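Omission of a single protein chain aside, the complex is shown with its protein chains in their original locations.
Entry: chain A
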Amino acid sequence: MDEEYDVIVLGTGLTECILSGLLSVEGKKVLHMDRNDYYGADSASLNLTQLYRKFRPNQAPPTELGRDRDYAVDLVPKFIIASGELTRILVHTDVTRYLEFKQIAGSFVYRDGKISKVPSTEMEAVKSPLMGLFEKRRAKKFFEFLQNWRDDDSTTHQGINLDKDTMKQVYEKFGLEPGTQDFIGHAMALYLDDDYINQSARPSYDRIILYTSSMARYGKSPYIYPLYGLGELPQSFARLSAIYGGTYMLDKPIDEIVTDNDGKFVGVTSGGETVKAKQVIGDPSYFLPQDGSGKVRVLEEGKVVRAICILKHPIPGTDDSDSVQIIIPQNQVGRRNDIYIAMVSSTHNVCAKDIYIAIVSTIVETDKPELEIAPGLNLLGPIYDKFVTISPLYTPTSSGQADNIFITRSYDATSHFETVVEDVQDVWKRVVGKDLVLKKREVEVQE
C-alpha cells in the first residue's frame, strides 16, 4: 500500500463506482476501497444471509425462503428510466456487456383508495378510470401541446412561455382537474411534492417528455431493471474501473481521513497504514463528524424511511404483475411527500420463485416514520417479513476544491437514478475541473 494514487474512492455505491470507472478510463490511478465485504454500499443488493446479518444479526434466514444465492435484495428502491441519463452512461461506457435488463411490467397510481395503471398505450388511456371522458379530451390536448412544442417555433407555443409561466398556469390553460394535475405531476413528472406547481413549467415539461419517451421505448412502463438486482450496476462499473487499472479493496475499515496543516487531503488510513493520493472521493458515510477531523463535512437534509417487504404473492390489484411501481401522491393521503412502492420478483432473478420483494418508501415528515408508510404497506396484502430503515440524506458542505475532499450525496427518495447521474456529473466537474463528456468506449472484444 505504499504506492501513491491520483484518486482514492471510498465506498462502492453506484455513484462512486461510475466515477471510479470514468476516472480510470481517463487514465487516473484509482484506489477504490469499501468498509464492507460486498460491493454496492447503500446501493447494494444483498443475499439472504447478508440481509439478515444486516437487519437481524441474531436470526438466521428462514429456510422456507429458499436458497441464499437466489436472492439479491436491493437496499434502495430505484428503477432505471429507459431514456434517461443512466442508460446513456451504461451504453457509452459499454458496461452493458456485463448486464442484462428487463422491463418493469407496470406503473400504477393510487387514487381515491384504489390503484390504477398509468396508461402505456392509447387503448389503455381510453379505458383508464383515472379520468372522465371530457377530462380525457382536455388531457389529450395538453399532451399534444407538449409533444408538438418546438422552442424555435412560436406557433406551437399557444401563448405559453415554458420558462416564464408556472406549471399552474399551464394546467389552467388546459383546464385540467386537480386529480389530473396530481397524476401528471406525480405519476409522470415524478415530483415528490407539489412545489413544482408554482415554479417555471420548463422542468415539468422536460420530465413529462422524459417519461413519455421512456414509456414509448419498450412499451410496458418507462422503467428497466438489471437482472440480479441493482447491485449489478456498481459491480459493472467497478469492473470497468478495474479493467482500466483501478485497484479494488473490500472489507477495509477506514480509520482516518488524513489532512495536512491547511486541512488539505493527504491520504486515508486503514488498518494502521496510510495510503496517499491527490484527491479523495467518497460517500457521506466516510465523512461523518466522527471521521476524526472534527470538521463538519456533511449536513443532513432530511430522512427517508424504507421498508423492504418480503411477500409471497404479487401486489393485489396489479394484474399479478411481476414488477411494478406504485405511486401514492401526497394529496391522496394528506402528506407533503409521495409514498412509493417498488416491487420486483423472480423474473428479475432477485428472489426465489413465488416470492415478491416490495420496498415502500417516503421522505420522513414526522417522528413516527413507520406510520407514515402505512398507506403503502396496506396495499401489499399479508407481509411475510419486513425490514425498516430510516436513512439520513446527507449532502456535502463544500465543493471539495479547497481541500481535495469530494463527497457525494446520499441516495434520495426519487424512483430512478437521474439524480445519481446529476451527482456524478457534479462531482466529476469538481474533481476534474471540466464537464463530463462521455466518449464511446472502444470495443475490445476480439472475434
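We take it that a residue touches a chain if its C-beta (ideal position, glycine included) is under 8 Å from a C-beta of that chain, and two chains touch if they have at least 3 such contacts; residues count from 1.
Please note the rule applied: contacts and distances are computed from a predicted model.
Enquirer: Can you pick, from "GTP-binding protein RAB5", "DNA 3'-5' helicase", "EKC/KEOPS complex subunit CGI121" or "Putative exosome complex component RRP41", the UniProt protein name of the chain not displayed?
Expert: Hidden chain identified via UniProt as "GTP-binding protein RAB5".
Enquirer: Going by the contact rule already stated, which one of A:101, A:145, A:174 or A:384 would touch the omitted chain in the full complex?
Expert: A:101
Enquirer: Given the contact definition stated above, which residue among A:51, A:75, A:210 or A:420 touches the chain not shown here?
Expert: Checking the options A:51, A:75, A:210 or A:420, the one contacting the hidden chain is A:210.
Enquirer: Looking at the full complex, which residue from A:105, A:118, A:187 or A:238 touches the chain that isn't shown here?
Expert: Spelled out, the listed residue whose C-beta touches the missing chain is A:238.
Enquirer: On chain A, where is the contact patch with the chain that was removed from view?
Expert: Output for chain A: 37-39, 69, 82-83, 87-88, 90-91, 96-98, 100-103, 147, 149-150, 209-210, 212-213, 216-218, 224, 227-228, 232, 235-236, 238-239, 242-245, 247-252, 444-447.
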